[in-house]
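The other protein chains are all here in position, but one chain of the complex has been omitted.
As written, the chains take the letters A and B, and residue 1 is the first residue of each chain.
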Amino acid sequence: MLRKKEKQIVAAFEHRAGDEIGEQETFGVLMRRMLRENKLAAVSLLVIILMFLCMALAPMLTSYGETDMDLLNRLQPPSGAHLLGTDEGGRDVLTRLLYGSRVSLMVGIVPTLLSMVLGALLGVVAGYRGGLTDTVIMRLADVVLAFPSMLLAMVIMYTLGGGLFNVFLTLTLMNWGSVARIARSETLRLKESEYVEAARSIGVSGWNIIRRHILPNCLPTLIVLFTLNVPAAILTESSLSFLGLGIQPPSASWGLMVNTGRQYLYNAPWLSFAPSAAIMVAVLSFNFLGDGLRDVLDPRQRKQ
Amino acid sequence: MSEVLLEARKLYKAFPADHHRTVQAVTDVSLELEKGKTLGLVGESGCGKSTLGRMLMHLIPPDSGEIQIRGTTVSGMSEAEFMKYRRMLQMVFQDPYASLNPRMNVRNLIAEPLETYRMYESREETTRHVAELMKTVGLPEEFLYRYPHQFSGGQRQRIAIARAIAPDPELIICDEPVSALDVSVQNQILNLLKKLQQTRGLTYLFISHDLSVIRYISDRIAVMYLGKICETGATEEVFREPLHPYTRFLTASVPLPDPHRRGERRQTLTGEIPSPLAPPSGCRFHTRCPFATEQCSQEEPALRQSGGRQVACHLSPN
Partner (left out) sequence: MEEKTLIVEDLCAGFPTLRGEVCVLDHVSLEVAKGKITGLVGESGCGKSMTARAVMNLIRFPGRVTSGRILLEGQDLGSMGKKERRMLQGQEISMIFQDPMTSLNPVMKVGKQVDETVLLHEHVTRDEAKKRTLEMFEAAGVPDPERRYHCYPHQLSGGLRQRVMIAMAMICRPKLLIADEPTTALDVTVEAQILDLMKEMSRKGTGILLISHNLGVIAQVCDDAYVMYAGKIAEQADICTLFDHPAHPYTKGLLSAVSSLRNGCETLKTIPGNVPDLSRLPAGCCFSPRCDCCRQECKEKAPEMREIGPGHSVRCFAAEGVTAE
């Protein structure tokens, strides 16, 4: 307890703005500040941008096609012709990595984002309104959470069939429950804070209270949750693809490549290493960026 | 006689506590707020003054009783119906650290009521008005885009006051607004509150446990003990000649900043404040009252008029 007090006193010295005139803090200003102060976040953002570029420019970066097979050159180690070697079908690993990034990144980000938005909205409304709204939303969330996730995914995918869009839908439906739970508990906590009481006493409408006072204060938790869920989504997708429910071979995704590469771990380790490294880089970048965003969005965390 | 802005009659409020017990927070409280004057509400912890404040602000509904604003009963109204009255009724809270959203800058904090009531056409006009308000409360304009954590306690309270006067209210309920501040800063805020009352004709309900502050700022005071009002009257009269034993002990217990006047105390009140979960029978104060009689332990005294004052004690006015 005392050590925390120490840190608070130090923080209080750091944050007294003194001479600076406060500037209006638009998103642009905040982003620039984050990039200036948090080198790790800046590097991560760069890496993510690079990954997106690879994703978009894949056809230009490689002369091979995604599914060009070359059975004479199966399982070749990295060489001049194939920078990351070839896989069990003679396809160029680097090419598949680049094309696979499209699937994996999209699958990592889009459903996570969608489930965050859906879950946060439902959770906050449930927490703030309480009563029947709360019960209904939370019971729905409980149902989703109670299903073993893979089972749920399989059920949805069997019903709807394979394909990327259905994978998105499945992942969104699987994940909104835990987000809603967390958003609701944050809302319940924030609802009791004195500044919410002050807003009510001013006469601010419920919707505006949620918008101005509750959601912004939920943001740090939600951002961290986002960075945790992105890699989980990537890995879930890979399991689904492995089971034949997601991306169908011969299309590529990083997760699928890791799984098929497992069989050849001893004689062709590059098949697993390359996509694993790619997943790791993506995951870490999102984590660091998430930390940076969370810090910069919290007025109290800013360093001078 | 001044116009009565707000009147509360026979308010009751109880909260459920564990093991099927209830906390009697407010019991049979009636009071009046006159326009342009300050009513001080004083009492120690557990006396229900904060709950009373929140009931008057329509943040908590009373279990029974009425609240009237200029003759119209507002206590039963829904939130939508009460919106008309919200603007004239504002509150300043105790904790300057908790009552401001840490993620909003000063401009947005003070502008919130202005925007809620759509008082100005454009964003720029609102900002200009916010700057005016900051000047009124003594905050430098340059701080417009700063965040609460960058200010001291006294400055934050000024922000809270600016926010409270922004929609041009008539009545402000101040819930222990200076309790968390140092003495010199406290005086600055009290000076500010008094000045605002004079320039804007504000009515205050000032809640505090600090008797010196209450004495300074109030025209009339009401003393609360365990959810009930035990004495009311003009401030100076009550302090000069307290009628209720509790008031007498309360005023005598305040440590005087005068080392020469040590020996002269006055009996100290024994015992602890009873828990609001199990208030004593009869007069709630009888367990600690050195003058208690048989009657005091059995019958609850009613609030009786005595000149311009009221007191709830079987032995008073004697």
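The definition used in the following text is that contacts are C-beta pairs under 8 Å (C-beta built on N, C-alpha and C of every residue); 3 or more make two chains touch, one makes a residue touch a chain.
Note that the structure is predicted; figures quoted are calculated from it, not measured.
Trainee: Check the options B:17, B:59 or B:254 and report the residue that touches the missing chain.
Mentor: For the chain that is not drawn, the touching residue is B:254.
Trainee: Need a quick check: the contact residues on chain B for the chain that isn't drawn.
Mentor: Interface with the chain not displayed, on the chain B side: 44-45, 152-155, 182-188, 190-191, 194, 209, 211-213, 215-216, 249-250, 253-260, 262, 265, 268-273, 275.
We adopt the following convention: only the chains that are shown with their structure count from here on.
Trainee: For chain A versus chain B, what separation do you get between their C-alpha means, in angstrom?
Mentor: 48
Trainee: Would you pull the chain B residues touching chain A in the complex into a rising list?
Mentor: 57, 59, 83, 86-87, 89-91, 93, 95, 98-105, 108, 112-113, 116-117, 142-150, 160, 163, 167
Trainee: What does chain A use to touch chain B in their complex?
Mentor: Going through chain A, the ones touching chain B are 15-17, 21-25, 193-195, 197-205, 208, 212-213, 216-217, 297-300.
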